[in-house]
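A single protein chain has been removed from this complex, and every other one stays in its place.
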Amino acid sequence: MKKNLKHLIGLQDYSTKEIKEIVDLGEKISLSPEKYSNKCHGKILATLFYEPSTRTKFSFESAMLRLGGNIIGFSDANTSSVSKGESVADTIRVMSFYADIAVMRHPKEGAPKLAAEYTNIPIINAGDGGHLHPTQTLTDLLTIQKYKGSLENHVIGLCGDLKYGRTVHSLIKTMARFNTKKFVLISPEELMLPNSLKRYLKENYDLEIIEVRKIEEVIEDLDILYMTRIQRERFFNEEDYLKLKDSYILTKDKIKNAKKDMIIMHPLPRVNEIAYEVDEDKRAIYFNQAKMGLFVRMALIMKLLEVE
Amino acid sequence: MKKNLKHLIGLQDYSTKEIKEIVDLGEKISLSPEKYSNKCHGKILATLFYEPSTRTKFSFESAMLRLGGNIIGFSDANTSSVSKGESVADTIRVMSFYADIAVMRHPKEGAPKLAAEYTNIPIINAGDGGHLHPTQTLTDLLTIQKYKGSLENHVIGLCGDLKYGRTVHSLIKTMARFNTKKFVLISPEELMLPNSLKRYLKENYDLEIIEVRKIEEVIEDLDILYMTRIQRERFFNEEDYLKLKDSYILTKDKIKNAKKDMIIMHPLPRVNEIAYEVDEDKRAIYFNQAKMGLFVRMALIMKLLEVE
Partner (left out) sequence: MKKNLKHLIGLQDYSTKEIKEIVDLGEKISLSPEKYSNKCHGKILATLFYEPSTRTKFSFESAMLRLGGNIIGFSDANTSSVSKGESVADTIRVMSFYADIAVMRHPKEGAPKLAAEYTNIPIINAGDGGHLHPTQTLTDLLTIQKYKGSLENHVIGLCGDLKYGRTVHSLIKTMARFNTKKFVLISPEELMLPNSLKRYLKENYDLEIIEVRKIEEVIEDLDILYMTRIQRERFFNEEDYLKLKDSYILTKDKIKNAKKDMIIMHPLPRVNEIAYEVDEDKRAIYFNQAKMGLFVRMALIMKLLEVE
């Protein structure tokens, strides 16, 4: 097995400089994607989705095709035969002959990390259970840099399920490394950011954290409002879900006092946590955010394949 | 969103001239497909099949690959994750960043039309419920032009389920625009062409319509015999299905008095409505028809992507 080979399991393994390089390359690609249309000619990306996620799979596949490469993959371990009792280690060892780089989504925490130990091709974690999903965070970072001009010194509001939301935890930990000025945590009491994470932030970074219950209380102050879905499957009972699900719906009315250049982000898919009327607002950039996901994945594939 | 952008939702939105242009380009492609092998280099087609249809999906994928483009897609909304409560509008908005053109099959009438309103890439309707399936009709038109020399002045027999058959309704409405001489409708009483459609034809076109029960009564008169399947799922009860399903099976014997240059068409898949013995007959061109489907889809993709 090659030494020094770089996978992307979680952003905690990457230096701030390395993250910034990927984001910067993503931004360069976003300006003229056609210049990169042949960078991975002859290379194959394998998309190993042990759990379905059409959107994420598509974004990686499109990224590789836009680089001139090719794709193979499966979208569901059940309709594939990969679950015949074979270990993930054996599967990935064989797959590494068929592809030059692999993206893995797996219901079990740690599966992509394990896979990376048994292969000599780069592995990208595209979500392992409720654990990590680093390319979503890279997408968010490129979006912030592109639409706010820089990653630094922002007041960032995060709204919704801050307790279980993997996307939010990863974004907070990563943005903290880029001199975030203030995190404004907006959530129901039941779904507040875990204390361990708050403690970690206070001990390691010089930034402000405030917690509120309502978007309206803090909207004027925000540079970025990051909305998330309150997922039914995170609740222990239906009653709690029904009580809370509609409390954190963004409407035109709720953003009427927001800054003119505030940006509204969302990892998508949205269900009803942002009213359709908000889509028309210039500050609503969540669809552009999905587009940035394409460019940052192109950048990541290039970095891992050491293509210039 | 771009203005003036062309989708293909249904052929009723296209002028006769526009339809003819696609058919003519399809015919040109059929003569030397290799000349078109690089026309869509670098372009991506997304096949969004919310309901499986392997054959249609394959024909579009092959068409795009034969043009030098690439493909991404899913073949079943259940094993994909697109049904997580997200609207079709949101899904298509995101997909439009990953692809340059999309083909959609959806169990709900109107879904492709809705999708077209929310995207800036061309959308092709590959079947929406029992409603429209315009590329089948384009396939039929190219087949008729190729094997009968022209689209005009034919006596066209249509046999089978004329009541529910989406393919037949669309073909009749479109061929009527190309100066069809006569439609000969061959069906059991229970599955006759809807009166509303007959009325529409009589009010708008100068053509003859006759209705019969048996193929043999009219076979001598036909330039084209279009066979269709009597689908079990269209019947309210099993008894009716069993009584009727075998009544409209084409055999060698039934075509013995047909014109030498009559062509026998079928949209495929066939189950048992055409006996295998008929396959040997030169007039049986239903497999060639499937081939024409490839060429007309290549033509359609080129037109919608404005590639010359």
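For clarity, chains are labelled A and B in written order, and residue numbers in each chain start from 1.
Operating definition for what follows: contacts are C-beta pairs under 8 Å (C-beta built on N, C-alpha and C of every residue); 3 or more make two chains touch, one makes a residue touch a chain.
On a predicted model such as this, the values are computed, not experimentally measured, just so you know.
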item: Candidates A:44, A:197 or A:210 - the one touching the absent chain; value: A:44
item: Candidates B:213, B:270 or B:283 - the one touching the absent chain; value: B:270
item: Full-complex contact with the absent chain, from A:19, A:95, A:168 or A:244; value: A:95
item: On chain A, residues whose C-beta touches the chain left out of the figure; value: 42, 44, 46, 70, 72, 74, 79-82, 84-86, 90-91, 93-95, 97-99
item: Touch residues of chain B, complete complex, unshown partner; value: 34, 37, 52-55, 58-59, 61-62, 65-66, 68, 71, 75-76, 78-79, 268-271, 287, 290-291, 294
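The working rule: only the chains that are shown with their structure count from here on.
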item: Centroid spacing, where centroids are CA-atom means, of chain A and chain B in whole angstrom; value: 41
